[in-house]
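Apart from one protein chain that is not included, each protein chain of the complex appears where it belongs.
Right, chain A next:
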Amino acid sequence: MQNSAYKSLRKGYLILLLPGLLLLALFYVYPVLSALYMSMTNWDGVSRSHDFVGLVNYGAALTDPRFLNALSFTLQYAFVSTILSNIVALSIALVLVKKIKFRNFFRAVFFFPAVLSMLIIGYIWQQIFYHVVPYFAERLNIEALQTNMLGNQDLAFWALIIVTVWQASAILVVIYMAGLQTVPEDVYESAAIDGASGWKRFSRITLPLIVPSITICVILAMKQHLMVYDYIIALTDGGPGFATESVTLLIYNLGFLNNQFGYGTAVALMLFVFIIVISIIQINILRKKEVQL
């Protein structure tokens, strides 16, 4: 009796699941599978026919200096900007949860970059790098910064990092603020009684208790930065030379400029796998650091 009620309940669940599953299959599973197939062809994006070539595209990517260059740029960029944007965001959040004057005003100010459109940010920062930075560098006699950072192969990387950290921190600040507010006051009180203060209080109490926030922020930031495209289009277009060509920009160029749709898809799938692997590693490391009160 009970068993059959359970069975019909399960049936009901399955029926309710179906629309979602269908949508997932149609808009997610099918495109991924067809991309997997496309990546094993030599389709140029225009021809009416294409040949199946197996894993040739994947092998070609691994020996393609342009892909390796883009991959190494993307990894450096993602690591540096993830670390910096999290440090910056956490520092700002620590200040903004304190009872300071104009707290709400500052919260709004630091969230501001998050709501600006990427294109506007691109234009603003291009002007800053062209006019403002060299202007001050000349007065301060810093030779390296007297010309546009975006036109310099070594500095363009850091120019991108500055803009990225500036914008990406905004959202992270909100997450960290939420995380910091979940740390109960009484834990701090008992820590104070035990004589902890300053750095010790932060590293022994605050940090372990906000690890869930850190996990989210690091994974979100890393994923976003591994797929960096908009900042680069808005600021350097991959230049000077190939100095700031990211993997996503390369995928775009291969598919839409080079007429190498199959190859581009293969590179895209490799990036996809890459992001999954990095995310799993991050989750595993950070999970172990989490503590329960």
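We adopt the following convention: a residue touches a chain if its C-beta (ideal position, glycine included) is under 8 Å from a C-beta of that chain, and two chains touch if they have at least 3 such contacts; residues count from 1.
Keep in mind that, in the parts below, contacts and distances are computed from a predicted model.
One subunit of the complex is not drawn; among "Multicomponent K+:H+ antiporter subunit C", "von Willebrand factor type A-like protein", "Aspartyl/glutamyl-tRNA(Asn/Gln) amidotransferase subunit B" or "ABC transporter substrate-binding protein", its UniProt record names it "ABC transporter substrate-binding protein". Within the whole complex, the absent chain has one touching residue among A:I100, A:L140, A:I193 or A:L257, and that is A:L257. Of the candidate positions A:D51, A:D194, A:D237 or A:E290, contact with the unshown chain belongs to A:D237. Across the interface with the omitted chain, chain A contributes residues 44-48, 126, 129-130, 134, 146-153, 237-242, 253, 256-261.
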